[in-house]
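Quick one: the structure is below, and I'll ask about it shortly.
As you look at this complex, bear in mind that one protein chain is not there, while each of the others sits in place.
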């Protein structure tokens, strides 16, 4: 099963790490550390092998992929030797990374993206393409009546000179029109609009999101259930996230920051059943580069009100945590599509900070749902 | 259902907090914070209500319970006002706390304990008594052929001037002979001997243990599964536990320390499937009093070998974390006994660092097992 | 030498702790832990003894001092038994705490404050009174031409219906007019106006400030010099301050927050000689009560660019850290006044986050200056 993976933001850190890793796996140079789909509970021959994934994508930035990979190597994200060994393979992928067409209205842009997808599919003889958004976080989109139905959307796109959709949603629209499943690894709007849900349904396509769970929220999704199961009373839960890199700069912008912080607090409120006191902040610290440091302080009470505390510091590399999940999501979504699943894949909540569908934020329960879903594919 | 709770170590910090809390619950002065059995998933009318629990016990120490409670209050473990409000109730329990009989051989000691249990049952018209060991940790017991079968044990006890059983096991023996279920909240040997398993089976009694999960191991039981589910490679996991109070002094003694450290590392190895590098140490710091500080450092690798770190500090009060679990265990074990369960209660692994039976150390899975068990009672 | 200490914010947490502690010292119930002036290097008989300090003050709040002290005791700030032992002494101080006169223009208010000071002096036969501001932090004052000279100020006060001075400065004005030295323990404007410097000079009065150094900045004032002496390159220094209590609420307000954060960053820039990357934030977490948690992350480079990290968490009680310094400042400032010092006391930088005069932020150097100053008094 030849499966294409089309990365929006294809030259960014996450995409570059994803591609480098997939190429290294294909050559047998590394183990699939951090890939959930190799867990004994999730193995299923219905998932396309890592080696069968073919990469392409769009990016507003230019610049050779191997050069970007070298930058990541010098930042400690991946080993320098790997870039040397894979330079030719990377150049081959480079040829599949298209610039984002410029100067077009959104209807024409959607057509151009669809054309790129069709050409990619044809040239590689692909059975299907999964479109994955790993570009920078957008500000929250303004409400628009054109988002309410597919008919309203298509009419607005046809007529409008203005931008009807945020970029992530335009890509979801183009993906669905091209018969491709769509995964949003960012907190952006993506497929979360009634008009796009309607289109996905019509085209019998699955989609997944939002916002890959790679740090503080991952920890919260196991620690908050622990407090809940033990009936300990969480009085305050404060979190500070220091991020470097491009992601840090865009997330520290007030709009994106507010959206992300809100989603982080929601995990706590929904797991505990009440909202503890305390802020969650995201700050940009350029010097951290591709790494991210999160510090959380939890004040809680036990029996008879005794005050206690838990504190943690997470020092992680977002790209190294995200990339294997991108491969996992591509494999599972492709298999789900082939097996006839359509609409929002609620069972993939394990991967996301802000999952689609009814919220279940405890990692253990999310794992069970994922396991059952993967076992039932194919 | 009038249920007795017989506490071995009945004047220690855990017992005093347990009794104070139960009395406060009976008077409606506090909420059952930290009590697992009030979780919506675990509510079951087959469990005896908190208000129906009647307390007694043994202790080598003397001294008024209310005085001990005042000491705990001044250490921040419980509110001073509660002691004032409950002073008379505590004095009533005081009358049920017996000294450990001295100068007796073990056979006679077992008889004396059994007589105390019988008298406690009779005076209070109890349906059953759950014996719970919350005394100080013993050094690991030396192997002894007399432990291999009930016949060998009884013959050895009958003949010996020497001590055949460690104290925790002698109490389990006396409990079983008196028809009482036994719970070991400590890492001591307790009921974990073939001879005692045989006796429990003969008397159709359930038992549970070992070593209440109140801090570092509780966290490890949610964090290690997180790393396992995400297929991240844990390279080192180091832990330092600073304990004050009497428990700290006895655990920092080399024998007890080694046993406890080994059980802590086992949780990691069994959850991850491999033993990460790094020590786990327990140290005594008198100044910490009834509190405990644990610091863990986890070094792990992601995709392509990127090095990352997680660090946590837990500052908890052992008594405040243990006491509500003692009440939970008494309630569940009493109900299990009434419902005809016998032998080791594997489904109670949620409560313990070193659970009886086939090891499942992930807290989420332990919760599921507990939920199903409690739902099935009565 | 009978010395009055007039506390602006005399019923707040810092004032209550200061008064309780001074009364306890007078009765010999406690040791002067946290009092710098008992350090062997600073002992000087020219300083008025703790037992000779007499307390009074203003507060907008009412409510018995002993009651406030009981609240602090229940929050773990001071021992409950102390309040019981000192209840009568506290009631005596209570009689010296005046409400802030209301409904007056600023000229009349200054007169009313001066009258209260005069009456306090007379009734207790005081040699001098040190006025200390321990009230809540004000927003930064707007620039005003009336602040530029004493003549402009007095003319503006005489004519104006509007408020010419922020409250902290009005108190400094009233103090100086009454012949009293003034200490500002808060970040508010206080005596930092040319008009007030002129008045202090004319009245030959010393003054000191600003913003008592009780937590994160205290640590920064020893850690930043360490990095500087070792020529390690600090690449980022991020700090998060979680505060409860009334102080937290007022500092987390954007205006006060910005002022305080800026002063915190200045310590780093002036000590290191460059401004490292990274934010300093102040957040309000009601649940922390009178305690404050600060977390700092320092990313630094060593020889050949190796990346390293230092992280600290400070969990302190502001009142318990501030109160002994208030006593120290009262003792030193009183002795300095008696010895003829006037104007800004630069040598007291040791006590402050944002010291008056040419900046020296390294704690060691500040200590040397303080030692020399105290040794030279009297």
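Per-chain numbering from 1; labels A, B and C assigned in written order.
Everything that follows uses one rule, which is that a contact is a pair of C-beta atoms (placed from the backbone, for glycine too) under 8 Å apart; a residue touches a chain by one contact, two chains touch by 3 or more.
Predicted, not measured: the structure shown is a model, and the values here were computed from it.
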Which is it among B:153, B:232 or B:288 that touches the chain not included here? B:288
Can you say which of C:302, C:357 or C:378 touches the chain missing from this structure? C:302
So one chain is hidden, and I want to know which residue out of C:317, C:349 or C:377 touches that hidden chain in the complete assembly. C:317
Under the stated touch rule, tell me which residues of chain C contact the chain that is not displayed. 17, 20-21, 24, 30, 32-36, 38-39, 76-79, 82, 218-219, 222-223, 225-226, 228-233, 301-317, 319-321, 323-324, 350, 362-365, 367
If the hidden chain were put back, which residues of chain B would touch it? 235-236, 238, 240, 242, 277-279, 281, 283, 285-288, 293, 295, 297, 299, 309, 311, 313, 315
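Basically, only the chains that are shown with their structure count from here on.
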Are the two sides of the chain A and chain B contact the same residues or different ones, given that same means over half of the numbers occur on both copies? same
Rounded to a whole Å, what is the gap between the Cα centroids of chain A and chain C? 50
Where in chain B do residues touch at least two different other chains? 76, 311, 313
